[in-house]
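Every protein chain of the complex appears in place save one, which is left out.
Order as written gives the chain letters A and B; numbering starts at 1 within each chain.
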Amino acid sequence: MTVSTLPDLPALAEFERVFLPNIEEDKTETLEEYLKVGGYEAVKIALAKKPEEITEIIKDSGLRGRGGAGFPTGMKWSFLPKGAHPRYLTINADESEPGTCKDRPLMEQRPHTLIEGIICSCIAIESEKAFIYIRGEYYKSAKVMQDAVDEAYAAGILGDNVMGSGKRVDVVVHRGAGAYICGEETALLTSLEGYRGYPKLKPPFPAIKGLYDKPTIINNVETIVSVGWILKKGADWFKKFTHERSTGQRLLCVSGHVKKPGVYELPMTLTLREIIYDVCGGMRNDHDLKFIIPGGSSVPWVLPEHLDATWSMEGLAAVGSSLGSAGMMVMDHTVCPVWALANLSAFYRHESCGQCTPCREGSAWLQKIVMRIERGEGEEGDLETLRAIAGTGPNTGMICGKSICALGDAAAWPVSSALNCFWDDFEEHIKTKGCKYKNKRYWMQDDRFVNETYEHKPSWGHH
Amino acid sequence: MADQSVHPALKPGDEEIKLVINGKEVVGKKGETIISVAAREDYYIPHYCWHPALSVAGNCRLCLVEIHLPNPRNDNKLAPLPKPAIACQTPITEGMHVFTDSQLAKECQEGMMEFLLVNHPLDCPICDRGGECMLQRYSMEYGTPHTRMRDPKRKYLKPEADPLIDIERNRCIMCTRCVRFCDEVAGEHVMGVFARGSDNYIGTFGQGPVANILSGNVIDLCPVGCLTSKPFRFKARVWELLQTQSTSIWDASGSKVTHWTRNGRLYRTTPPSRKYHGVYTVNEDTEEFIDNITRFGSDFPSHENRWDESRVKFGENLLPAAFTEAVRRVATGLKKVADEHGPDSLAILVSPRSSMEEGYLAQKLARDVIGTENIDWRVSFQTAEAAEAAAQAFQHANGDLEDGFDAVVVLNGDYLHSVPAFAMRLKEHARLTGKPIVQIGHHHDAFLAPHSKYKFHCAPGSTAKALQLLSKGVGGDTSVVSELAKIFSTESSRVEALITLLKGVEGRGLVLQSLEDLNGLLLPNEVPAALAFVGALGGGWKYIPTLRDRNAFGLHAVGAQPKADAEGKSVNARQLADAIEDGTIKGLLVLGADALHHSPDRERLLASLGKLDFYAVSDLFDSDYTRIADVYLAAASHLEKDGTFCDVEGNLARLASTEGLVGGARPEWEMLTGIATIMGSDNFAYETVEDVFKEMMSVIAPDFKGTFKKLLLAGPRNDNSIKDPGGARTHTKDYNPGDYRTDGAHFRWTGEPVAIDDQTAAPRSVPESGFDGFLLTWGEHVQGDDYHLNHASIVELLQKAPYVELNPVDAVKLGAETGDRGTLDINGESYEVELKVCEGPAPGVVYLPAGLGGIKLSGLTDTQAVKLEVVKSNALAEAGAGNTA
Partner (left out) sequence: MRESNAVGYLDDKHEEIEALCAKYPSRRSALLPVLWMVQNKLGWVPQDAMKEVGDIIGVTAAEVYEVVSFYTMFQQKPTGKYHLGVCHTLACAICGAFEAIDYIKEKAGINHGRISDDGRFSIEELECIGACAEAPAMLVGETLHGNLTPASIDKILASCK
């Protein structure tokens, strides 16, 4: 299964896994099973507190959003305008960032922990209605969540009298239909409202004017699950494992060329080296490590020289990258960085919503150039053009900081990062009109993105 | 600025905000965006997606500006925002410093311009937008001269979606103005953005047309060459054309237009062009939108049947003659009839599209020279009684949309297809301000329906009764509630809510009445009822009657109809055929043959003309009405003459000649001057039409302050256009919003409201219930049969196929849905129509736009029961077919 056991590391001696403990022995998919292991205790705790007390506990715990931006959750909640009702809680389960696959096991294997967290959060923000927006590809997650919600309604845990408290919490499970952009919080809202998933112009921010123009809090699945555990076990428990301002446990998804890819529940105190070589058992076939994309495809790449960086928000920021959504892709020396970038650029081109100029045109242009270089048709000046478009860091270049949402930046960062890390490889591709990596996949030669006519869908996929 | 209590840009009560733009201290009001304030202060910020009439999309990113804000945590020292912000959406804040031309702002502009051109085909030499393309302009002003694009460009298929609008998606920059216009202003989301990311494109569902009377405006709204005019395609370059500011002769809303001509030929008609960077062009920021008939139908004078030489009958033949000779023949012909049978044996009929000057001179000829009251323009009504009611309505008209409204009561009618631009402005005001629209009657306007707070349907003929009861209701009589609830088939609580709403209006209220409804059959009791209702509502309430006829109000104002006390003693337009038949009228002068064509019983009228001793007509075309004349006077068309028109709101606008006269055609004011002079009057010594205007205004509006020249200047109602550095290229003049208002002109009635008695208000007889069919209601449709439109070059694309509106309740009973076909039986004749299910007609009522597909409704004297049968086809499958490219 994707949920993987941890090795006996001294650093993890006192670490307690709660999100996804040993799944094989500890099945908690049904309400009955979950109640046996102390399920919904957090709701009782929350019901006994005032809303602002809960928010204070969450603030105290240092919990930061697990979706990628890492915004402090308690602070986000406190932005809600006083007395404005109705207000909505929206759970972002549109986990689409390449390399990230943590919310799926959370929902599929312990759906009630999410419902528990939702009820606690609704009490804290005084909302009576929550929406879980699950990406369309997660058929099973949606089904399991819907079943769990139905169970919770039947048991009086959800509905107009939450566990006999007289409080009302409704939960609606809503499915997306295949759009990465809907993971962007305001795009998620427009999608939930039944429109094309276009990000909204900000300000106003969702906490002021969100879903159906009402104050709305949007939190990631893992964030909301954490809320329940923090209430159960206390803020101090959550802060036990802390690196700088990164507190508590996180689900790490490791994919790519390691021996044991998987989803690991870890404190943010280990180094990248410990994660790859101890937690994940080292590189596949004992190959050399080429580079790591540590936080989902959008974040800057990390080279082996930074392996001793701490796997935390601050630790990765110190080496110029980001923890993002904690989806770590590990590449060994067989991977051509130009090819890898072409793959990611194609992804962003495909997933740009097309609403604003820089992202729509920029993501496609970047992809065209990168793919051309990959094909061995690069020309002198291409790298300078890539640099000019993608920039050299935050808010530089022609896209970053100029688009409606962060997808534009996300499309540009891998390019600028790849150029930073592997300029020589790119130059070599252009000079030699070819690629030295032996196991390169040649699929990109069937130039699917260029020079087609588009009447219907898309230039991606087969027709 | 120090001593000013209120900044000129603000109104009292606005919250003032001080900010700095490019180093200059400026003032704005709270809630304004940077782009609006900057425009007012002469700082032009480039933009594509932003448009003053549309919602903010914020997608082109061209208006990114650099912003520095005072930081309260650092002693209010200025700190730059980490990212540039879009000026179109960012509200101004106190102490904000905006830089529209800083290094960062310029980089953003250059970057966006490069992006927008990355996939652009750069086919300017074959693009019709050339010369007025914002992509061209901004490239020069804000772009870079080079491109780094080396890859193949994106290419789209070219759909044949709309017969009038050409879509070239490769040139599209996805600003979505067209989509937002259709959705927000034109009222239906028929255009959309399809697919995703860099492959997205604009279009219509199933390549269908943008079927809307306002659709042509997307052509002007498009800042690039994506949406262009099909009729204008490849015909001319815009800079080769002469522009003339004029006014529409189609839309009684009073739309201002620019005619674009060359060598005497009209190439296109657009909303008023305005100066942009020294060049007059269709400014893509214009908020003036025009209907498609005005836009595409104004070229009818070039029709091949044009007779531009006057003709005189010799024996059986109508032969070309000099203008002076023709005028002499008319004068002597009229004089002969008057001498033989008396002055009241003569009648003058004026086209409802005549100018006010023409109407003024015609009535002066009739009254002062001939000595008769037999003058009229009200040709389109079903009965003489209706024409009289219309005169009463115009006599009491006193409302306009200039300052908006706090509530509006809309009575029976299809306003969008009668006065399109007026209906659009009304809806926009309601949509943007949330002010309530209340619709009352047997036929509601489907276009206004989505924005109508209350909709009360009643049976045909009951509107007057309902208004009478409502008048009592707002006066405090609560006993009427239950009866009203019965008439409206609704709960008492809704009626009470309506009365509360109407009573609660403290500012401006409007009552709208379409004189088109049933072509006036019900007006004799509905007009007095509406006027009494306005009176009962009290001070802030005003009344606007609407009629499709462009210059109805102007002609009424100059007295081109029998005086009220002469009605009945004189012959009006609706009595003309009878009067000719029985020999009362022996001589007839018609100014504009459309006056005859628009008569509901035009066949009878046409047949009767042969009985006249003398029949003279001025017109443009060789037609049934002109071929039989004793004298044909070749008239100058709306493109060739000057004159003044008045719209439904009482605003004056000047029709202006584009390139002068054609052939031997002359404007009617010259004809009338000549006829009167030859008939012996010395009171017609006019040198120019301006002389006529001056005399006319001194008679009908002694306090009028404007001038004829100034009326030429057309412009938007709320001029927040971007200012420009100057340097005109064409003969177009600048516009001053105050110039064309008719302040001082007594076109607006200010007296006491009329009373209405129970007998007048009593419901008209309607067919017994239990009949097998629907009650018919109808009105003229701007896209229907029209004498002038029939001569337009693309008439077949402008006239709509016949359809009927049907209430959803009835649609369910019939199993019908929009798009199905049906047959409509009226008086034994069967017509094939398309069905449109909407909330317009009341249950049990069908609405037929008259004139579509040649459906005539002559001889109807009361509400008719008609049969409608559905020919069920699979509309869904049809819509799906042909979509797969």
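As a convention for this text, a contact is a pair of C-beta atoms (placed from the backbone, for glycine too) under 8 Å apart; a residue touches a chain by one contact, two chains touch by 3 or more.
Predicted, not measured: the structure shown is a model, and the values here were computed from it.
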{"item": "Chains shown that the absent chain touches, full complex", "value": "A, B"}
{"item": "Sole residue of A:L80, A:L201, A:L231 or A:V263 that reaches the chain not shown, by the stated touch rule", "value": "A:V263"}
{"item": "Residue among A:A340, A:L366, A:L386 or A:C435 that touches the chain left out of view", "value": "A:A340"}
{"item": "Contact partner of the left-out chain, one of A:A84, A:A177 or A:A318", "value": "A:A177"}
{"item": "Identified contact with the non-displayed chain, of A:T186, A:S255 or A:T357", "value": "A:S255"}
{"item": "Subunit A, residues in touch with the chain not shown (by the definition above)", "value": "2, 4, 86, 95-101, 103-104, 129, 135-140, 172, 174-180, 191-197, 212, 253-257, 261-263, 293, 297, 327, 329, 331, 335, 340, 343-344, 347, 350-351, 353, 441, 443, 456-458, 460-463"}
{"item": "Contacts of subunit B with the absent chain, listed as residue ranges", "value": "188-196, 204-206, 817, 872-874, 876-877, 879-881, 883"}
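The rule we apply is simple: only the chains that are shown with their structure count from here on.
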{"item": "Computed distance of Cα centres, subunit B from subunit A, in Å", "value": "53"}
{"item": "Subunit B-touching residues of subunit A, taken from the complex the two chains share", "value": "179, 196, 201, 349-358, 360-365, 368-369, 372, 379, 381-382, 385, 388, 394-395, 398, 401-404, 450-459"}
{"item": "Contacting residues of subunit B [partner subunit A, same complex]", "value": "56, 58-62, 64, 82-84, 86, 89, 107-108, 111-112, 114-116, 118-119, 148-152, 154-157, 159, 173-174, 193, 195-201, 884-885"}
